[in-house]
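What follows is one structure encoded as structure tokens, with my remarks underneath.
Removed: one protein chain of the complex. Kept in place: all other protein chains.
Now for chain A:
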Amino acid sequence: MPYIRVLPENKIIKVTQGDRLLDILIENNIKIPSYCGGAGWCKKCKVKILDKGISLACQTYAEEDLTVELLKEESTDINIQKEFLEDNNFILSPVITLQAFSLQIPSLSDLRSDLERILSVKENIYLQDISVLRRLPTFLRRNNYKGNLVLFKEEIIDIREEELKSVYGIALDIGTTTLVGHILDLTNGSDIDSYSTENPQLTYGADIISRINFIIHNPEGLQILRDKLIKAITEIIQDLCIKNNISLNDIYAISIAGNSVMTHIFLGVTPENIAFSPFVPAFRNGMIFNSKDIFGNIFNAKLYVFPLISGYVGGDVVAGIIATNLLNEKGNVMLIDIGTNGEIVLKSEDTLFACATAAGPAFEGSNISHGMIAKKGAISHVWLEETVKFEVIGDMEEKGICGSGLLDAISVMLDLKIIDHTGKFMKGGEFYIGKVKITQKDVREFQLVKSALRAGIEVLLNKAGIIYKEIDKIYIAGSFGSYLNRKNAIKTGLLPHIPLEKIILVGNSAIGGAKIVLLNRFLMEDVEKIKEKVNYVELSSDKKFQEYFIKFMYFEEEDQCLIREEKD
């Protein structure tokens, strides 16, 4: 049986031949990030194998003795959180705290009730959960008047034994395509582990409109979609707890960042009106619930749902605003979250503007002949050396092409003059990258999506009365955002012509924000203000949008500087 030596700790593990390295590391409690659950696309589990070079732990099998060196985490999601913590003198003040107590035992000279005794432990605390009150008298007498109060801000939400040392929180990003969960130790702020899985609603359509359609046309539709979602989230939470040896009883806070439609479905509120003009959501406020009302009795946590900006700019974007610290940025800063939809936020002086366009048809491949999401078998990068080179996720034969690959492919096709500046094939009507064909129609789909996104950017700049040269920074978030080639994004006109160093890829900013609010209770209060500060721009009725949409459809070489226009 082979041995695995793990550096830098120099831990030696005896393994069964053929076992997967990622599983070995996880089973031996060696921390290694993996967001895709070992599917091979997130590339977070990179390790260095002595004499063999860099490799993905999920794609490496222990056939012989190996020396494995763990690499420093490169995850951009975690970086933004780190930057946030460093840049802003971030104070760790989690929403959940443990307050140890040791009370005076009642006597004839101290006749205070049990509750009064508990409330004297700390100033301003209060109790409103009747089940805690019911347990109080027995708990105090059994535990000799010693224990821990679990506080959510000032509210006593549980009373626990003296030995309890840590409490935990779960941050969740509910995407149309992917669900991501992180488990955090709320006593020290550490991010213990993460898990991601496909949204089980995918079988009911790739985009939010088809999900809404299902709800409209099926009397049980909302219930069905909600049950699927709750079940999947419960599994994520249980999985994170089991893997990390944490009791479900110690989970006390959950934050939920989801787009508007997913947030509605999660809470069991119909999202159908978001599909029709004037696109009004049922609610916008951020809210705090007891997890029991949604998940039943499997744990007893406070559940925080991020506020929404509009029907098409949801809690995931609000969380992104928090994660990138957009509110405190100086100058003109943009956050673009590219997923199934492309949401754009611009902060200019003290004003925020936001809008949304469709991105999925090209970037998630739904309208591309061999399009697919970024998973195993997808061409994720294309470039030119002497010939056309490409990279496939999972180091396997190419099955299709994902958004970042398509962006690169279009750029290569422009370089090779396969297509001209209008997007038309100069000769023939197909271009092959390996075995994957790109057609004229695919190029057109790309053009529609890129010009819509770019037109959205320009509309917001226009609203703020600035031009692209005045942009100080663009944060690109979202799954597509992690792989994006910035140079090609500019070349194809997806992004304006600004210096590359001003474009920063931040990965999943929604989960970043969801984590941050659990670690700083004051920020949770700030979040609520965001929805009031943002001016939402509905692009479909915006005249300028139509104009820009046409203007940016081609791949123009010239400087596409737009004339500064008066503020509305």
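Criterion: contacts are C-beta pairs under 8 Å (C-beta built on N, C-alpha and C of every residue); 3 or more make two chains touch, one makes a residue touch a chain; residues count from 1.
FYI, contacts and distances are computed from a predicted model.
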item	value
Name of the absent chain as recorded in UniProt (options "Carbamoyl phosphate synthase large chain", "Acetyl-coenzyme A carboxylase carboxyl transferase subunit beta", "Cobalamin-binding protein" or "PqqA peptide cyclase")	"Cobalamin-binding protein"
Options A:K52, A:K165, A:K231 or A:K424, residue touching the unrepresented chain	A:K424
From A:R112, A:K441 or A:K469, residue that would touch the chain that is not displayed	A:K441
Residue, one of A:I125, A:A275, A:I298 or A:L327, that touches the chain absent here	A:A275
Chain A, residues in touch with the chain not shown (by the definition above)	209-210, 212-213, 216, 272, 275-277, 422-424, 429, 440-441, 444, 447, 538, 540-541, 546, 549-551, 553-554
